[in-house]
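Just one protein chain is left out here, and the rest sit where they should.
Per-chain residue numbering starts at 1, and chain names A and B are given in the order in which the chains are listed.
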Amino acid sequence: MTKKQINNILIWISAILLIVLIMTPGLWVVITAFRPQVDIMAKPAVWIPRNLSFNQFETMLFGGSEGSMGRSKVPVLSYLRNSLIISLVSTFIAVLIGTLGGYAFARHNFKGKNTYFFLVMLTRAIPGISLSLPIFILFSKIGIIDTHLGIIIVFVALNVPFTIWLTDGFFRQIPRAMSEVAMTDGCTRLQAFWHIELPLSKSGIASAGIFAFLISWNEFAIVSNLARSTDSKTLTVGLMDFTSQFTINWPGMCALAVFIIIPALILTFMVQKHLVSGLTFGGVKG
Amino acid sequence: MLRLFLSLIFAASLFGTVSVKAETELWGDYNGVTLRVKLIGGGQYENLYNEVIPWWEENTGGKIEIVTQKNHFELDKEIKKDIASGNLDFCVASNHTSFAAQYGSIYTDLNGIMPASVLADYTPLILEHSTVDGRLVQMPRHSDVSSLYYQKSLYEDADNKANFKAKYGYDLTPPDTWDQVKDQSIFFSNPPDFYGTQYVGKEEAIAGRFYELVVANGGALFDEDYRPIFNSDAGIESLEWFIDLYNAKAVPEGVLNYLWDDTGLGFASGTIAMNLDWAGWAGFFNDPENSKVAGDIGLIRAPMGSGGLRTGWSGSHTFSMTESCPNKDAAASFMWALTSNKAQMIEARGGLSPTRPAIWDAIIAEKEAEGDEFMLMVFETFKQSLSLDAFTPPLIPEWIEFTNVLYPELQAAILGDKTPEQALETASKKATEIMEDAGYF
Partner (left out) sequence: MKKFLNGPWVLLLPTVIVLACVVFLPLLISLWTSFTPFKLTRPDTLYKFVGFRNYERLFGNYDFWVAFGRTVLFLTIALNLELVFGLGIALLINKITYAQKTLRTLMMFPMMFSPILVGFQWKYIFNDNIGLLNNFLREFGISPKPWLVDTFLANMSIMAAEIWSSTSVFAILLLAGLMGIPKDPIEAAKVDGCNSWQVFKNITLPFLMPFIFIAMTIRSLDVARAYDIVQMMTGGGPAKRTELLWTLISRTGYVDAKMGLANAMSYISIFLSIAFTFFFFYKLMEARKILSYD
């Protein structure tokens, strides 16, 4: 074997170890959804899952036998719908607004630019608790509590600074000359942006999009502050349906968690492709 | 415009073979009325809404609009925010006896709104617990009190009996006092594989457990003016019970981080001999799908403290009506429906403890007829606990805030960071500040 081959094998072994390490705590949750409670926290442990079933999913979707442990139907489909609408729309808007902002910071020199940039970032540094009550009061005055709109607005504000950060970094890597040529050819700044720079920074925008989506998808504190009924409660907040004052249905909660994890995983996998095109884009700078 | 019907109906055939004593019904014609309501969500609680709401809508012509349906603690936060933002545009909300005092006067006094004949159907003691400053602010839905679950086989084992008698000089039977619980827990423990008992170790949970033990040991948290008096012999004795079990490793070392889910799952794992817990877990513990101790569970009333009282920290889930509700008659009718015989029977079948004597009789009769000995034992034990032992925490708005200064001190004493005296001294000082700020003295 050549040195290169040995190297490759070592890399693969460490990659596999790494993935196992990363995946195990998460897979435990996924498997829990299919296992009977009696096995989950057994002592001594039952390491090889047995008696797997879809019981938790069945109960969650269609309702189950009478009982006190949260064995009734959970409005999963409403939660899923709310989650999808809120996350997708807020991600789209945040990325749109954030990309424009990132472009402004990357391409324009204006007085106090760094200070403004810093200010935008700082909006993210404010603890949610000092915002949650005033936002609640404001939103209840306008009447957008428990609506998709209210939550989307907050998520957009939450994700915009972040998107500006990421896209700013990516735009900086694109040579200015490219858009300057276009502008001398009579394009406005916006046109140059749209035709030249935007396509080139696809990968940066894609990763900003993934982040914004995942943050919205998994957000708990804000939604639990602004959502009240099935009109706007998301899957994440729905997790708490499996707790009551004194009891918890942990496998049930894991079953709902599977509903949260899988769409996010699929979406992430789909967007990964655009990250690959980042490779080509990186070559541009060359 | 709206008529209020009061009628007595004998509902002998309402629940199949089992007969339920008559109740006073509170129907009315509420055509065109929409009630906005905020309800506790979660699987355990939602069965009730799914059945009662259509039933009420059909009989009254009114409509129910669920504004909120969320977890207990989230709902508490939400109501507090509603008060802060002056946004009380709902009529009926889930409430709890331990929480009710915090909400001030947003909820209306039901005396006078609820006919006396309706109130007569509920357990008087529970209605008393639902009263804050002489105002009946809530209708009880179901009650909670703890009883002691234990693994039966441990007490039937001949070796255990003989060894225990030899070591402690009295017979091994399910414990009647907390001192016996301590002895037996230490006796059964084999850490880290098996523990005698466990307790919830944080937040309101441990504060409540400490409180009930102080009472059972003949002490009290506050005097009549709400001056803290728990830094007393009874207070020290109670705290030492927690400390002794912890030091003897008769409880898992992690208990200080346990809440109700941890203790429930722990007992179900079969690694705990005795577990003081709520009625809600009974069905879970006896289900072989969920629990290793299924079929091997005994249940007795909570043991006694040195003052001769049993620990009976108790609370009830309730419904309250806002003062700002524009349609109080309709709201009263709906609250009655949510806590009526029919409603309570639904919840009792799910294992929750009813607040009407008639339903206790009915559910016990039903379980007898079904031959379900386990659930029969559960209902009979909890019936006794609730009628004989139950008491509420002080029904003051500062209760939760008080528990937040108490519990870190209890934990510090249990971990040995402080002596019990120091811990109770500090807690007492902080509690005095809270009470002073609140203007009690």
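Convention: a residue touches a chain if its C-beta (ideal position, glycine included) is under 8 Å from a C-beta of that chain, and two chains touch if they have at least 3 such contacts.
This one's a predicted model, so the numbers in the text were calculated from it and none came from an experiment.
Chemist: Would you indicate which residue among B:Asn404, B:Thr419 or B:Thr432 is in contact with the undisplayed chain?
Modeler: For the chain that is not drawn, the touching residue is B:Asn404.
Chemist: Out of A:Tyr79, A:Phe105 or A:Phe246, which is the one that touches the chain we can't see?
Modeler: A:Phe105
Chemist: Quickly run down the residues of subunit A that touch the omitted chain.
Modeler: Its contact residues with the unshown chain are 11-12, 14-15, 18-19, 22-23, 25-26, 28-29, 41-45, 96-98, 100-101, 103-105, 107-108, 110, 113-114, 116-118, 120-131, 133-135, 137-138, 153-154, 156-158, 160-162, 164-166, 169-170, 172-173, 188-190, 203-204, 207, 210-211, 214-215, 217-221, 236, 239-240, 250, 253, 257, 260-261, 264-265, 268-269, 272-273, 275-276, 278-279, 281-283, 285-286.
Chemist: Which residues does subunit B use to touch the chain missing from this display?
Modeler: So the residues of subunit B touching the missing chain come out as 77, 80-81, 83-86, 102-104, 192, 195, 198, 201-203, 252-254, 256-257, 262, 265-266, 269, 271-272, 397, 400-401, 404, 407-409, 411-412, 414-415, 417.
By definition in this document, only the chains that are shown with their structure count from here on.
Chemist: How many angstrom between the C-alpha centroids of subunit B and subunit A?
Modeler: Chain centres of subunit A and subunit B, defined by C-alpha means, are spaced 38 Å apart.
Chemist: Quick check on the complex: what are the subunit A residues that touch subunit B?
Modeler: Residue list for subunit A touching subunit B: 36-38, 41-43, 66-74, 133, 136-137, 140-141, 146, 224-225, 228-230, 233, 237, 240-250, 252.
Chemist: Where on subunit B does subunit A make contact in their complex?
Modeler: Touching subunit A: residues 38, 40-47, 50, 66-72, 74, 78, 81, 84-85, 87, 96, 144, 193, 260-261, 264-265, 268-271, 277-278, 280-284, 287-292, 317, 349-352 of subunit B.
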